[in-house]
Structure formats: C-alpha cells, structure tokens
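Of the protein chains in this complex, all but one are displayed in their positions.
The letters A, B, C, D, E, F and G name the chains in turn, as written, and every chain counts its residues from 1.
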Amino acid sequence: MSASGSTATGPRTVFVQGNEACAEAALYAGLSFFAGYPITPSSEIAEHLSRELPARGGRFIQMEDEISSMAAIIGASLTGSKVMTATSGPGFSLMQEALGFAIMAEIPCVVVDVMRGGPSTGLPTQGSQGDINQVRWGTHGDHSIIAITASTHQHLFEATVRGFNLAETYRTPVVVLFDEMLGHMRERLVIPEPGELPTVDRLRTSVPEGVDYHPYLTREDGRLPMSDFGGVHRYNVTGLYHDMWGFPSTDPAIVDDLAHHLHDKLELRADELASVRTYGMEDAEVVLVSYGSPARSARQVVHEARLNGQPLGLLELETLWPFPAGVVRRACRSVRAVIVVEMNMGQMLRHVKAAVDAPERVFLSNRVDGRFITPRDIRRVLRIVEGQGE
Amino acid sequence: MSASGSTATGPRTVFVQGNEACAEAALYAGLSFFAGYPITPSSEIAEHLSRELPARGGRFIQMEDEISSMAAIIGASLTGSKVMTATSGPGFSLMQEALGFAIMAEIPCVVVDVMRGGPSTGLPTQGSQGDINQVRWGTHGDHSIIAITASTHQHLFEATVRGFNLAETYRTPVVVLFDEMLGHMRERLVIPEPGELPTVDRLRTSVPEGVDYHPYLTREDGRLPMSDFGGVHRYNVTGLYHDMWGFPSTDPAIVDDLAHHLHDKLELRADELASVRTYGMEDAEVVLVSYGSPARSARQVVHEARLNGQPLGLLELETLWPFPAGVVRRACRSVRAVIVVEMNMGQMLRHVKAAVDAPERVFLSNRVDGRFITPRDIRRVLRIVEGQGE
Amino acid sequence: MKSIDSYLRTRFMPHIWCPGCGHGTVLNGLIRSVDAVGLNKNELVMVSGIGCSARIAGYLDFHTLHTLHGRALAFATGVKMSRPDLTILVPMGDGDALAIGGNHFIHAARRNIDITVIVLNNRIYGMTGGQFSPTSGCGIQATTAPYSSIDQPFDAVQLASAAGATFVARTTTYHVNELEQLLTRAIRHHGFSVVEVLSQCPTHFGRRNGHQETVEMLRHFKEGTAKVGSRQLAEQVDLIPRGVFVDEERPEYCDQYAEVIQRAQAARAGGAGGEEPQ
Amino acid sequence: MKSIDSYLRTRFMPHIWCPGCGHGTVLNGLIRSVDAVGLNKNELVMVSGIGCSARIAGYLDFHTLHTLHGRALAFATGVKMSRPDLTILVPMGDGDALAIGGNHFIHAARRNIDITVIVLNNRIYGMTGGQFSPTSGCGIQATTAPYSSIDQPFDAVQLASAAGATFVARTTTYHVNELEQLLTRAIRHHGFSVVEVLSQCPTHFGRRNGHQETVEMLRHFKEGTAKVGSRQLAEQVDLIPRGVFVDEERPEYCDQYAEVIQRAQAARAGGAGGEEPQ
Amino acid sequence: MSWKLVIGGVGGQGVISAGIVLAEAAVIHEGRYAVQSQSYGAEMRGGLSRTDVTISNSEVIYPKVDQAHVLVCLHRKALNAYTGVIRPGGLLITDSDEAPIRGRVDSRQFAIPFAATAREVSGSERNANICMLGALVAITRVVSREALTAALLDRFGTRDAVTAALDAGFRLGNEHAAAVAVRADAHEAGRHATSARM
Amino acid sequence: MSWKLVIGGVGGQGVISAGIVLAEAAVIHEGRYAVQSQSYGAEMRGGLSRTDVTISNSEVIYPKVDQAHVLVCLHRKALNAYTGVIRPGGLLITDSDEAPIRGRVDSRQFAIPFAATAREVSGSERNANICMLGALVAITRVVSREALTAALLDRFGTRDAVTAALDAGFRLGNEHAAAVAVRADAHEAGRHATSARM
Amino acid sequence: MARTAIKDIVINQEWCKRCGICSTFCPKDVFETDAEGTVTVAHPEACIACELCERMCPDLAIHLEYEPPAEAPA
Partner (left out) sequence: MARTAIKDIVINQEWCKRCGICSTFCPKDVFETDAEGTVTVAHPEACIACELCERMCPDLAIHLEYEPPAEAPA
C-alpha cells in the first residue's frame, strides 16, 4: 500500500486493492479481531490485517478452516471486540451454520464475501455476483440479514464502515459483498480522518452489577445493550430458541416472539437501512438497476447516454438485504423500462420484479462467463429493449 | 417396523415413521450406499438403513460429520451406486459446499432434509419449514436444484422414489424435504411391489472402450450418459468450470455454456418437473396453496368446507424447486384469494406472489412457534381474508 | 469450599440428564476444582458445543456460551484470543470433540492455546439417541450399528498428545477424587489441557450393551482401569490407563501473540515502510 | 517399466507448476511406483482436493476426481466403500490434509480404510499465494505471518500414527528412490497408508524464507533429514527422520464391512424379526 | 368414523409404545388407518411424554389430536398438563394410584389401578401400559381385543407377563365399563364418542 | 482526459508491478485518478500476465480497458494474445528482442530492446519493466518523469540499478519518439490518443 | 478422613433421581433404599465422611454438613 499525506491522523490518499480498502475500513471502524482462512480472491484482506492488526494492538488469527474462523469471531465479539472474517464462495458456504448462530444469538460481526465464479470451485480467479441470494438464504431456518456492497474503493470503504455500524446497532451479522474485480483492482482511496465518518460503538448495558441484566430484552428504541464476557453480568448465549436471559426455551410464545423479532428487526426497517446512489435519475425514462462493480459499467453507459441527451438513469443499490423494495418501487414508478445489470443469472432481477409495479417491463443485462460486463454489453440490451435490435 | 403381508415381493402394509417410509422408498428406488451423521429429527433414516442396507447387500457408513457424508455419497455415486444422505438444518447448512460440487459435477444423489425449527440449533425436536429457500440458494454461485416434498407417508414414499428417478434422469442432486412432524409421525404405508412404481436406472454410456467418451456432452434428449469409475472410460471430475471431458477450463464460451446448462436443464423444465395434488380445485373461489405436512391441515379445512358447500380448494405442491410457477399461475387464475399455508415466515408466499397475476390477493397462514399448524389456524386466516374478522 | 449452589444456576435444577448419567458427576467434580483453583466466576467462561455433555454450561453460573455441535473450541479460541486473561473451560462429548469437532480439537492442541477441555467420553451419542461414536470401538451395539460396530476407536489421550496438547490426563466418573485433582491441575496448567473422563450413559450405551445399569458401569470403570505407572497396569495390558500422560511447558499461543504485537509495534515505530517485514 | 507418458495425459503437459516445484517430482515418483505395483489404469482412482498438489490428478490418466479443499478423503471413502476392489490414491497438500482437511485425515486413518495418502508437504499454502500452513512451524515468514509465524507445527507422521494409520512413512523430493519404494509399499499395503513427502515450493516458501532456490531447498532435504534407525539420526536430534514409522496389519474397513453384510444377511435369513439384533 | 386418543405419562412408562401398538393393531391387524405421533419434554428421561393416536376406517387427513375422544393418563404430571385436550363428553382414563382424578364434569371418568395390577399379575409395573391398553380396548372397542392381542404378540412375542397384564387389563376394563354402565350412561359415552363426525 | 493502457508479458517479467507503479505515480505523486487491474493464466508462474491501467484527471468510472491507447508487450505470447486491444490509431510498444512486431498498420509502433538494455545498464533483465516504464513515459507523457521516478523510489528505495534502468528507459523513449517524429506523425499519435474523449 | 465431625447428611429429594450410586458405593452402608428407589440416610453414625456419596452424586443431591470446629474458649 503506497500512500501520500502520511500524517497519522489526516486523510491519506492511497492506491490500493479493493480488498485492502475493505480491510482499512474495518480498522477505521474499530476492528480489533480478525479470524480467517485464505481463499482466492479474498486472501489479501487477511494478509493486510495480519500485518496491520498487531501493529495497532489488535489480533489476527489464521484458523484451520472457515467454519472455525466464523466461530472464532463470534466468540471474540462476545468479549466486546469488533470482529470480522473474510472469505469467498466455498468458504462462505462453509460458514453458513455458524452465521446462523450469530443471527440467532444476535452477535455483531462482519463477514466479507469476495465473490468469484460459482457454483463449487467454479472460477477461482474471476469475478461474479453469484452469491447474492445465498447471503439472504444460505443458512437454514427463517431469519433476516444485512448485506451491503459498493462499486468503488471509496464507496466500499464507507460501506464497510457502515457495515460495522449496522452490526453494532442491530446486533446482527452484516455481510459485505463485492466481487473479485473490485477486490483485486487497485484505485485511489482517500482514507478519511478519524471522526470524519461516524462509527457506532458497542452499546453496553448500564445495568449495574448485582442487578438482573437481560441480554435479550429489546429496549424501546429496538436496541439490545450487551455486556462483555468477562464483565460483571454472567448470562447464557445459545443457538437454541431462548428467553430474555439467553436460556433455552420451547415455550411457543417465546419462540414466536423471537422468530418474529429476528425477522422484523431488519425486514421492517428495509427503508431505513436502504442505501442507494442515483445517477441521472431525475428525469430518467429508462432505469438501470445495478450494484457492485457492474454498476460502474452501468454508470459509464449512463454517463455517455446523458452526453447524448438520452434520458437514462442508474439506481445503484448499496444495501442488498433487506432488499430496498420501497426505494426500488418508487424509483422505477412510471419509467418505460428497467434493466437490471448484474453478473449472475438474474438473482436481483426477481427481487426488482417483485418490487416494481410493472414487472413485465423489467429486463436483464448480465454476464456469467467470468468476464467483466462491459458498457457495450449493457448498450446492446438497451437497444433490444428499446426495440432497436442488436 | 411392523408389517403385514410379509411376502418378499407383494405389496406390504406397514406402520412406520415418515423417516422410515423415506428410507424404505430409497431402498425401493435402488439405494445401495448411504453415508450420514446423526441429527434430530432425521436420525431414524440412518438407523433404519444401517440395518436394512447390509441385509440387502448395500453399504452404510456413519461419517465424522455432514460435510464428509455429502462428499462420500458423491464419491460412491461415481462408481455407479444410487446414493443418499439425510440430515436436518444444521447439517444441511454444512453440506452446502459439497452440494454445490454435486451440482457442478452433475452427480446424481439424493439429500434428505428433515426440517426442524431454525435458525441455528433452534428447536431440535419441533417441526418447521424454514429451509425452503435455503434448498434453492444455500450453496454459493448460480445454480438450480430439484426439491420435492409430500404430506403423507404414502406420498412421501412415491416422492422419494421420484427423487431418485429425477437425480438419475437429470444428473443432479435432488433434495427431499419434509418436517419433523412427518418424519416422526407413524402411519400406514403400503410398500408397493417391485415394478409397481417406475424406477430410473443410471444411464450408462454405450461408447465402447477405446472410443472417446465425453462425460459432459449433453445428448439430444438432454441427458448425459455416465461411465462408472472403475470402468473402461477414464475421465476427470472437478468442481471447476470444465469442458466436455471434465477438464478445467476458463474459456468464456465454455463457462457460459456450462453456467446456462446447469441452470436451464432444470429451470426450463419447471412445468415438466412440477408435481402437484389438487383437492376441490374444480370450482374453487378461494385456493389454499400448501406443501408438506401443513398441507394435511389445509386439506382438512378443504374437506370440511366442502361438506358445508364452501368453494374452497387446495393446491398441494410436491415439487418445490424448480418452482412450478406455471402450474400455480394457472391454478390461481381468477380466484378471489389465495392463502399460502406454511410453517415459516412466508418463504413460498413470495414465490406464489411472483407467479400469480394478482399478488395482492395472496395471503399467508403460517406458524413459527414450533407447534403444528391446525385447521383452526387456517380457518381464522380464511375468515379474516373473507372480511369476516377473527 | 464455597457452597456448590453458589456455582450453580439452581433454578434449572434438577438438571435434565437421565438418572445415573455420569455427566452430572463431572459437573460435581468440576465445581469442586474450580473452587479449589479459587477463580472468580466473572473470570470464567465456559464454552460448549451440542450434546448431553454440552448442557453442563447451562447449569454453571459462569459466562456461558452454548454453541454448535463440534465447534466449541473454535468459539473458545476467539474468546481466549481477545481476552487472554479469562479462564476458558470447554466440556465436550466424545462425538462433539472427536467426531464432528476433531479438527478443532487437534488444532487447538497444536496451538497450545490456554484452554481446558474436558472430554466426557461415554462412547456413544447420547443426545441423539445412541448412535456409535468414534470412541465406541469395535463390537459395540448402537442404533446405527445393529450388527455391532466395526469402527476402530480413537484414543483421545494419544490424539491430543500427538497433536500437541501440553497437559493430557484421563480419569473416570468413578474416581471422583482423582477427577477433582486432575481438573484442578488442568485448569492451573498454562497451555492447552485435556482431561478425558470416562463417563456412563446408562440410557443408551448401558442399555444396549449388556443391559448395564449405572452401578455396573461404574464398577467397570473401577475394575477396567489402572493408574499410569502402577504395577497393575504393567501386568494387565487390557486395562485402560488413568492419570497424567503429558505435562509440559511450551510457549502458549496468546503469550506468543503478545510478542507478535510487540514485534509489529516495534517495526511500526522503527519508521519507514521499507523496514517492515515483507 | 511402461513409458511414463502412457500414464500421463500428455496433452496438458507441460504442467502448470512453477519451475522447480517438488510436486512434479512426486508425480514422477508416483508414476514409477504405480508401474512397479503393476496396476491397470482402470483400477486406479485418484481423488484430490484443492491446492497446487491437488492438480496432480489432472495429469494422470486414471479415474480422477478433483474435489473440494480438504475433503478428498471423504469423497475417496465413498468411492472405496462402494468399490473396495479399486485402488485409491489421494495426493494432498499440507493445508489440504492437515488444516481444513484434518478431521477427515484422522478419521480415515482411524477406520483403517484401504486408501493411500500422499501428503505433499511444502509447509505453505502454495496455490493461494504463500500463507502459513499447520506444518510451517514457528519463525517462518508467510503472507499471513509478516512478523514470522508463532504456530506450533503438526507432525504428520505422529498424527497419522496416533489416529490409527497402519502404514506411515516419510521421505523427501530429494530422496527419489526412497520415494518410489515407499509409495510402492504404501500402495501395496492393505489398510490406510500415509506417505509424507517433504516437497519444495520455491515460489512461496523458498522466496520468503532466506530466498532459497529449488536446489538449495533440495540440499536442505538431503542434509536436514536422516533415516530412522540411522546412527546419524541418533546423534543429531534436530534432523527430521525419514523412513517407515508404522507398518501393521489391522482389520481393514471394507473387509470389516463385508462381514457386516454377512452378519446382516445371516440374521435376515434366520427369519423372524425377533431374532434380529435390536 | 375416527377415534382421536391421547395417552400421557412420563418417560419410562411406555406411553409411546402403547400408542404405537394400539395403532398397529388397527393398521396391521384390522386393515384400518391410523396415525400416531408423539412429543417429549427436554429431559432425556423422566420428563412428560405424550402420544396422539388417530384411528379411522378411512385415510386420516389431519394427523394431530386437538380434541380427544379419550385421554389416558398414567401419571399425575400428565393429568395436569393434558386434561384440556378432552373434548366435551369425552372419556378420561387414569391410573387410580398415579393420577387420581379430582372432580371434572364434562367427561366420563375411569380410574383404574394399572400399575398396581400389572405389578400383581406380571411382577412388574413396567407392564402397566399393557394393562392400560387392555382396559382401554375393553371400554372403548377402539380396536378389537384380537387385533390388540396380535399387535402385542408381534412386538413382544408370547411372554406370560405380557399376556397376564393384558388379560388383567381386559378384565378391569370390562368391570369398570360395567360399573359405569350401572351409572346409566357410561357405555353410551363410549358409543357417543365413536359416532362423532370427524 | 483519460489514458487507457495495457501492459502484457509472462509471469516473472514484472508486468503487474509496472502497472501499479505507473498508476501510483499518477495517484500519489500527481494527485490524479487511476485504476489498475490484472489477469493471470492458470499457471503458477510463467503464464500470460496482463495489467490494465487507466489514468485520468477525473474519477475513473469504467475500470477495464476494452480499447487501449497504448499496448506494451514484453513477450511474444502477450503480443499474440493482446494486439486486438489497441484502439485504431493507438500505440504499440514492444521489446524488440522478445516480441518483434510483424507489420500492423493502424497503430504507431515502437520496438525497443528493454531486456537487453536493462541487462546492459543494470546488470539484470529483471529491470526490463522499469526500463520500459521510462520509455513509455518519455514517449507518451502519461505521467511526468518526476512522478514516475518518485513512485519507483517509494517502491524500491534508491538503488543504482533501478535508476540506471529508468534513465536508460527515458533515453530510449526520447530517441524513439524523436525517430518516429521524423517519420512525420509519431508525436501527434501520442497527442491524439490523449485527447480522445473517454 | 473427616475434617471434622459430621452434623448431618442431607439428601435433596427434589434433585435426587434415585440412581443408586450413593447407596451402592458408600463404604459404610449409611444409606437405605426403598422399593421405589428413594434413598434415606439410615445410619448416619457410621459415616466416616469420605465424601464419596457427595462427590459421586450426578445430581448434586447429597451434602454433608459438618459441625463447626470446636472453638477455643474465649
């Protein structure tokens, strides 16, 4: 990582890989524990943090696999650390069981999935966006989850910091998703000064020693204050359905409440959690909906179209889950056509269709052959949709 | 397992758990290798097969975990065996990586998921239908999969046999899904005579020794004949994108073809793969859509409603994936309301909504507290939907 | 000692284990050794997986983390790495520790991270209803071994030793004083410590294998084992050895990591990027 | 011997390994030992995981199954159980075998299933670009150990032995004749056999640790090892022992299962349900 | 014609196998339909234990018992937990020693000393569940005596203790049914339940 | 104003670090924007290797290079694989020994002996990539000489070999540019490329 | 090896699951068990305070109460 403006505190301009941008953002957000297992194309995150964390007093451990990596960060989070792991598809599949534990036990943590071509070993060194629905549904049982992405290093930095903030705010795992292209590409990144971006600290209980503390009692504002392991409140954490002290329960009323709580605390806040960027949307008659690195190709198309006076807009999603259906619906209301631009078989397409008023006007521009989607690819779909042929 | 009519070949009436019905069906379909790891509420499948398989010359192995169980059945399938494993949510989460391998390498196999309450350890001894979307999206990367279910032991038997048939026909993993309730409940089952239900054998290549065999070359009828490991054709099997000999390739054209093949071979056949049962659908004005054991409660409601002359119908889905959108759309065309009855937060609801013409007329009757959904629960929703209050 | 009850979450008692289950005896001995070591409950974290044995965590008034089948040691590693000052206890069933959890077991041992593992070895999967485990051994009846098992067993002591554990011991639920002493030594040991406790599951193991009741099973522990170094053991090769098998001092993982932090910070303080390790 | 080429899928040659990578030498030796054992290619199944080492499978004209990182032995177990007559070879990297795959490694060893494992131990994750592995040992430079590693290493030979492997050996890519002989013995052995081969990764291990080139690394294998039983080994304790460490006959898993089938069928033939085992 | 029954007790009393045998009698030996399901407490042993059985001449659609024609309780805990399940006019059968009934109006009640009788005639309280099945069948005719006997033999072989407990159960059931009949409406209660439309 | 460049070679030639240094010169030392990406073959070492670099005065939106203003090839294999990427009127720079150009019309071509020169002035062919960067900058001015020098020093410290290779590169670049200028239109080609609207 | 004299041997009948361990392994046959397995302290005077029952009990249902050590007169 090469940098200019090397004062310890001021903003620093660096030229880095997306993976490093993500790792630096985690440090900015307060990361103090990382556990991981190498896998292409995410390994640079672990490598960067193996160097940076101890230098800043944090801790890095290379575990024996991805299952244990996910488990280790959950354990560390309970002591009050901000934690993260990073992997790619095969490792992310292995993490699903423990990810579900973090959801059930409401443990703040951040999981990075740098997507490569799947299924299976697939295309290890090439980008894709094949894990979008897996993030939502990969672990068994009803649940909800937050997933965010970005398309430039600067935005990825901000999104990762936001990911840590959301994890702490909602006591939930947050998945930061991006693809190999962004992970390995290098570009300019300005690391903001401390304080420039908001960071949310762990909300710790104010219940004093000796007074009954309820780790799973939601406050009026929806938050659940925590108490660090090793502190004065000894409670139980389990992956079973549990009562407000964390002890197992099969009482139908308790089960019902918890099941709805886990689902609703995120799904009912979809609008609040939605983060999008818009380009040329003011008077757009055709809208591209995209996310992650393909959004750059889409933006290029919009940029050029606007220079030619074409009313094309881009809605770039940064929150993928809970799906920002309201935002999408409003943005696509009364447009002539919507084209979802993504690097998979249309995983977001179906959600966009479900969200908008006229699903028959939603089309797909995609690529699944391991190559990056180009502006030309998108323009071709645009022409076809507009009835102009290839 | 208690049985009457114990002649070796004739149909036999037995009184068994759903888990045993499933295991017996597997044997009927030609199962010869099972690998598994115990987990409530699926363990009886392994237990039954540990006794029955060797008695019939097959093989059973208890592996060290679910990952290895899934891997072992894939290995065994390559030698020409019909194979199966069985688990529940936590184990199914662990199987996702290897399941993706079977999808990518097109290995016929059957995976049974006896669903309990999730997420995480959840409610180990209580039923749920929380894994429906996980089955579709649990492994990373774009793919497709077949999942089937049933609501009675007799239907489960047939569905399991069909599962093996589909696995062989399409060279793909098939997930047989049902919940704890059905798995542990005992009821009458008539095991059909051999030959009564069709069984599909492994399609083996007719290419003779010495002639180039292509394990991944699709025939005109869409099938890919196999050659057993240990036989005269030596080829390669990998989880990477591969050419028609099974050797790794990153050629965009090959990748694109394979990605689409894996997706389309099932998704484009959704109608053909659809298996549904209908009750009172002829003139139904309100339709219940359900699957698995809750479909029994729904059927009870239809049964009673029909006795009272109410035009209520039930569309029971047995194929869950690929989602039988066409069948659902046609069945729900021009009805007053659709109520999806399921034991989760509405996982099928969204697919039904996406399929029908009037998604705003689709409602949910569900239960997520570990208790079985009752006819009374459904009737309540029915009344509310009809504007009659609770 | 402080009263047993002061370590228990008594509102959950009586516990859910079957009559005569050895896991209760381990709970009993563990409380006594924790008391003997003299630890504050706020400094104690118990991390368990899934199984009858894992239920121990629920009864103890420590910080308790009831995790996933087989993964307790991975969770525990995270807890310990970020709070090296806490004492971490990990009770595990033989399935939990050595079947699905085998890899985490050997890797935690290899790292010599300061965690105390108690393997409650009842040679069966109790919680799921009596399937054989990797310690059942050949010739055992189990729900998944109706024709008697053919699987060679692991020796937990040998495996832990080969993997790098620096304190390894074995006892039984019959030898309750030894149990307390070994657990006390294990907790005091600075490094990865394993105490294998042969424990009875009358419900699934006993019933299926010679219809043994609790008391018979305990007698078997008494008669079928002998102390390491004893004459008895030398003479009767089929006895299972009890006692301490490994007790070594080797660098502990968190201590080592503290040095990594020092090295990293020294390099950083040293200035120019060029001087950092590549 | 038959020509080397007759065992190779020559259309993929030259292979993708780096210049001087030891994995090629193992491929070389393996072909010779397969030839020495005199097996028909149709009877040979090679199952590999993911890693540079796993790529061996692609070059050999056997039935080849290139699976998932760490899981090769689980796949191989399925192949062997359903076709016990086939010979199964499983090449694995140290990460593949002992990091993510550690559990399958010890369980396959425990079962003593007739599979031959070759651990290509280059003490680094080659394929992913030079992270440390569970055999790197302390003091090693790796991309994830920029301040040098603190992880104690596994001894693959000890681990395999403790877990129950019935043939365990070690050699290096320098000792090519020994390599061929040990692989030949391992393949002939009826039961679970492990040959650990110390192999060089000049690209990631060599470059980061003293900028060693291939030739230097091979010299190190020559000078840093000695035969078990040799005087040299007795005198210089820091040498790594080479040779055969375990060579035992114990019941093989598939043979045992054949007996289960017999018992089951005998019980079934015996008639009434009441006589079947419960 | 559908019978819905619940049998409750605590782990170890053989409640679940009683339910299975009853259902097997109907399915295997009478060619009828039956569904049996169960639920346990979290305890490994000794917790509450319950089995739901539906027996019918046609396919059983809804498999659970929400309102039982018959509730059998072999333990006080079960009685406390499950009495609500009896449908109005239903039947309550308990072990008179283990689960004494404290006045309840809208069900016909039989309190019979199953455990004590089983101990007496077969030497072990373990056979209380068999004794109970005999009485249940004698009172309700939910399955025939022959079918029940055959189902028990299938499961346990011909053991004197089993036969003794069963016969005692038949006898006790007949006696109690007769006694209740004297109280005018008892037998009708059984009939009534069987003719309810399900 | 955006420059799109592709540098190709085989593993070990330092193609990718050349791309990075070039981009760093723009970002860190000129305060401009740049994106660098790369692709490898399956081989661990010695396979094809390519880096795409975009340098711009404003944010780079689309990060890949589909049509390059400049293609640099340090190896014959790369030349064969990548020539199609040059946009009409673009620039092709090759190592004259490693990747001799066989007639191509729609690009300006420079064949320069980078490897040989690097060996000569710095004692090692390994510095061919640095020598190439010097020539590239001298010919195109895609970044300033000062920025490139600073970026190289950041990465390698002040090593004589590096400076020697770089200076030789600058010199070779100037010479060739001048020579081509004599052939009337060469310098214009460079200008032309830089003014293309991206 | 009594640390001090036994005051009482208390069995928590709520916790006791009647497994029979204490009565079987008590070296002095202090306990008695009835037909239903209920354990009572029949011969407390024979107790040598070896604590085996207390330590072996899987249900933590037995507790030995000791006399407070005789205090030296003030």
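Simple rule for what comes next: a contact is a pair of C-beta atoms (placed from the backbone, for glycine too) under 8 Å apart; a residue touches a chain by one contact, two chains touch by 3 or more.
Just so it is clear, the model here is predicted, and its values are computed rather than measured.
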item: Chains in view that touch the one left out, judged over the entire complex; value: D
item: Per the touch definition above, residue among D:C138, D:V176 or D:L239 touching the missing chain; value: D:V176
item: Full-complex contact with the absent chain, from D:H15, D:H66 or D:R110; value: D:H15
item: Residues from chain D at the interface with the omitted partner, ascending; value: 4, 8, 13-15, 17-25, 27-29, 31-32, 173-174, 176-177, 180, 213-215, 218
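Following the convention adopted for this analysis, only the chains that are shown with their structure count from here on.
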item: Contact-richer chain pair (by C-beta pairs counted) among C-G and B-C; value: C-G
item: Centre distance in Å when chain B and chain D are each reduced to the mean of their C-alpha atoms; value: 37
item: Between chain B and chain A, distance of the C-alpha-averaged centres to the nearest whole Å; value: 31
item: Centre-to-centre distance between chain D and chain A (centres being mean Cα positions), rounded to whole Å; value: 39
item: Multi-partner residues of chain G (each touching 2 or more other chains); value: 17
item: Shared-contact residues (touching 2 or more other chains) in chain E; value: 42, 46
